[in-house]
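With one protein chain removed, the remaining protein chains of the complex are shown where they sit.
Here the chain labels run A, B and C in written order, and each chain numbers its own residues starting at 1.
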């Protein structure tokens, strides 16, 4: 960044203040995370520096032991099914709400995204009491429904955002060219909102993978997910295996972010304003 | 909704499917929450229906007892200060990132919003280990920094979104009319991005009020927040006071949502496209 | 249709339900007593009756909110008529859904499918109609060739300029060979030069293919350039339905006179009336001759608004039959092919005279006083608004 010749003192102060801020944020945010990763490769049992040597033993423990294997399986099952359900429900809700204009539309929208706003402890408590009545505590189905409820708002929001950029004239164009409403929905609407749907699905999966409060309330011992297992690991017997688990989750989260970024780029490219000779 | 005379069977099926979906979502989402509120006014100790009578005793307990009062105070202190810090840092970061074009901009942005994407358990674990070294476990400062990190991405995102709609020509116009850069920032830029800043602040506050995982890891007994207190309440001695606490939090969450909606409306009104005779 | 001779000899008929010269056949499109209301109380379109002949280029022209777009949308099937019938080839289509109407449509924002290549965009209507691959590919090539875009077949719409997208949208609306094509301000998003170029291209394609085109625009020069007939809409009603030359030369009311081309207005009252000329005394004194058009049965003494085109005003007329007025030159603006002279005439300081800039020096200057006049047939006495 080069200053124009007439840059004032204020401009320069602002510039350096922003630099210092960035560094501070960096230290408090990234440093703690970066600490974890090398420790997971430590050959000693001690969870602090200096490292004693390189070893993959904690990863062997993570992928090999029965309790972690169960946790991985549970996270995968619950994450996958709740992602599918949240994606379908969220997409249908987004299309329905964005197409029609009906009284109470705003209220319905607020209701549908409320799981994002209501404290998780309360949702967990409510589900715990409700599931107690209908016998869904300590079950895959209960957890999948709970995570569907938590993931659905993300799908709703990302699909709605994509629909805002969607030109409804494309549907009219499709009809005028002879496409039936269903043909137009599948061949014109879906391909154009697909990036939003996929982003929403990623978010829903990440939400389920991350969530621990509801799991703490309603999951039995055989339905422990990865974060739940890490949580009890810390309480019961703190071992570097947890750091290996954390590193694996960080990698998964980073991959999800990468996919999201690629989807965003793709969608931006499709919707980019027209440039041409007659600009 | 009235169908046009040529509505196909497909149109009608879609319409009714959407209706049924809406009702199902409603039942699984709203019903559990609605169950809680009447129970909090129950005069009996039993946390199930039928209600035994109307009473405010659980609210008296919530607002009166020492341990709940401490929790309310802690939530307020941590929520307030982390909101202020997150708002300042998030706004500065958003303005800095949106103004300048520098290499690694995308990477910095990804880093700054990563606390939203990385599983909370991992952030909590990293902070727990890091705080252990620098002695910030069991302290207000540690909790405030942690919640600032978690709340800042929301401010960054809402302010960035507002800045997208901000017309940088307004800054040029301000300069051409004789306003110095600082005068323009305070009098032209700030009033226009204020709705975004305020929304971000609300989100940051809600995040702190809601958060329990990090608190579970790094807070000592005297720094228990409301959700943390509710969590142990369920574990230790399940009483309807928790339901009163939940109802109060729901009301606070609903009020925050209302404020957000009003801010959104206001910002929409200010940025609405021009209508007029020459449209 | 391409033959045209000067100040057109086509006689104007008053009934808006007129049929064109091909009136022996069933009209291709017919609106019959069509009304449209969105809120159930106020009518956006009021009792529309309109017949469009096969192969005609009809333009619906009007300011925004005049009901022209609503009419097009009802014809396309995206809006339903509140009452009345719309027929194509004599068959009512009110109950036919849009995708079964077989009408080509060009949208203002082109509405190309961004996720498909140009070729796939054009192939879409053929795929829906289950036309086999080879024939489809051949028809797509032919249509692309027609709009000179054959080289762009593999591109995405986002990689094209506005004008190129416009051509593709046009080709897509024609590739399935509909007999009727609707165009909703298709050139509105292009800049002036490109817009004029596309006007001629669309006109030529229409002449070559012989399809019926219903075209909506708010740009009067576009309507004049392209159309066989123009329906001027205002306030949900067709104000006048006529050929471009008739609209310009013989507007039926003040709205049409003002909306089509530039126009000077002078208020006055009718003093005398003979066969086809009226003597009008102006508000600020002075008497002029005009052609009576829309004045009452007993017109003497009635108010009227005179309408005279800027290029029909004669400076220092020599013909003795012409009654003259005094004019003060207020402003002269050089515009290349003509000079625009703003004058004060009979109290109107926005009286414009267009003087062609044809080599000979006109020798006018600001502040000068000159005499102006006009042929009685060039000045029309219309309704006082």
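Here, contacts are C-beta pairs under 8 Å (C-beta built on N, C-alpha and C of every residue); 3 or more make two chains touch, one makes a residue touch a chain.
Since this is a predicted model, take the numbers as computed values, not measurements.
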Task: Touching residue (missing chain; options B:19, B:99 or B:183) - done: B:183
- [ ] Identify the residue among C:219, C:235, C:284 or C:302 that touches the chain left out of the display.
- [x] C:219
- [ ] Kindly note down the residues of chain B that lie in touch with the hidden chain.
- [x] 167, 169-170, 172-181, 183-184, 187-188, 191-192, 269-272, 274-279
Task: Residue numbers in chain C that touch the chain omitted from display - done: 2-8, 192, 219, 221, 224-225, 244-245, 248, 260-262, 309-312, 331-339, 354, 356-359, 361-366, 375, 377-378
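Operating definition for what follows: only the chains that are shown with their structure count from here on.
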Open item on the list: Averaging over Cα atoms per chain, report the distance between chain B and chain C in Å.
Closed with: 55
Task: Per-residue multi-chain contacts in chain A, two or more chains - done: 180-181
TODO: Give me the residues of chain C that touch two or more other chains.
DONE: 77, 97
